[in-house]
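Omission of a single protein chain aside, the complex is shown with its protein chains in their original locations.
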Amino acid sequence: MEVSNIIKAENQVFCKSKLMTDTALSYCPGCGHGTAHNLTMEVIDEMGISEETIGVAPVGCSVLAYDFMNIDMTQAAHGRAPAVATAISRLWPEKYVFTYQGDGDLAAIGTAETIHACNRGENIVIIFVNNGIYGMTGGQMAPTTLEGMKSSTSPYGRDIETMGSPLKITELIANLPGVYYVTRHAVHTHKHARKAKKAIQKAFENTRLKKGISFIEIVSNCNSGWKMTPLESNIWMEENMFPYFPLGDIKVGGILKK
Amino acid sequence: MAKVKGAIVVDTQTCKGCEVCIPVCPEDVIGMSNDINRKGYHYAYMKNPEACTGCTNCGIVCPDRAISVYRVKVSV
Partner (left out) sequence: MRSMTELKLMKGNEALAEAAIRAGVDGYFGYPITPQTEIIEYLMTERPEKRTGMVVLQAESEIAAINMVYGAASTGKKAMTSSSSPGISLKLEGISYLAGAELPAVIVNVVRGGPGLGTIQPSQADYFQSVKGGGHGDYKLYVLAPASVQEMSDFVEDAFDIAFKYRAPVLILSDGLIGQMMEKVILKPQKQRMTNEELIEKYGDWAVTGRKGRERNIITSLDLKSEKMEARVHRLMKKYEQMEKEDLRFEKINCDDAEYLIVAYGSSARISQKAVQLGRAKGIKVGLLRPITLFPYPKQALFELADQVKGILSVELNAGQMVEDVRLSVEHKVPVEHFGRTGGIIHTPEEILEALEQKIIKNGSIKHHKSRESSIL
């Protein structure tokens, strides 16, 4: 069977989501942001809710998310996306509102907004891409930078004595009653990506059922910031990030997993 | 027994040569081309086109959605 006979429109089983624009992604080669964007848009497309969805982009590598996501989006000041999303959701209760944030945005400058939006149980989805570093500004230490992990502002490795431990914000907010669904995933292999997609789908379903906060952490890589090739960074991520930020469901249906 | 044959199309200008698609292919179909695209990236291509089953693993992990996947049932 000639390859050219296989490559026919009717035989296509996978392609870019039509909710992803044709703008080339600004992310570094192999960066998990691209995959996380795609999975989110695939879910929104498959649920048929693109006309009812409003996204909130942060400040950070994914500040330009609105160039890639073909839905209505507003760009929030650094750390403030949960507050921006709160107002949109309160004023448009029938809409699907989600924030898409990095670890610096959500767990450093935006900690108060994150905790209080979660504590109020806003009916929104929070997609939190945790790559343990400030990528956009060139690789500085972030709240989730691991112990001993080098960055341009922890050049000798994160020292717990002076810089504290990496912040487990996801476990922190999981304890808040307003939070309905908390889960941690990755997107660097097909297995992880498919699970992450199911989680994102579940989150938007929760919004439809007005269940409150659905919080999805995606542990991801930053090959530029970590100074590794994409494949090396994914291996390093598995060996170092996953033990500290274990994947899996943390809270389902408002009940914390033991 | 109906067999399945697959193929992928790589958007060579979009591919950034990150190679994340390579380890997820169960049939070791994908390799990196010696040629480079206009951005200077070696892009992915079907090194072993015969082996492809169209399982879409590569498509789903590609951060830039540069891979489209095709699959067809073949009667043996």
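First chain written, first letter: the chains are A and B, and each begins at residue 1.
Methods note: a contact is a pair of C-beta atoms (placed from the backbone, for glycine too) under 8 Å apart; a residue touches a chain by one contact, two chains touch by 3 or more.
Given the structure is predicted, the values throughout are model-derived calculations rather than measurements.
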Where the missing chain makes contact, among the chains that are shown: A
Option from A:Y66, A:Y180 or A:F204 whose C-beta touches the chain left out: A:Y66
Where the missing chain touches chain A, by residue: 50-54, 56-57, 63-64, 66, 70-77, 80, 83-88, 90-92, 95, 112-113, 115-116
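Simple rule for what comes next: only the chains that are shown with their structure count from here on.
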Interchain centroid distance [CA atoms averaged], chain A/chain B, Å: 26
In the complex, chain A residues that touch chain B: 1, 3, 5-8, 11-17, 20, 24-25, 27-35, 38, 187-190, 193-194, 223, 229-231, 234
Contact set on chain B toward chain A in their complex: 5-7, 9, 14, 16-20, 22-24, 41, 46, 49, 54, 56-65, 67-72, 74
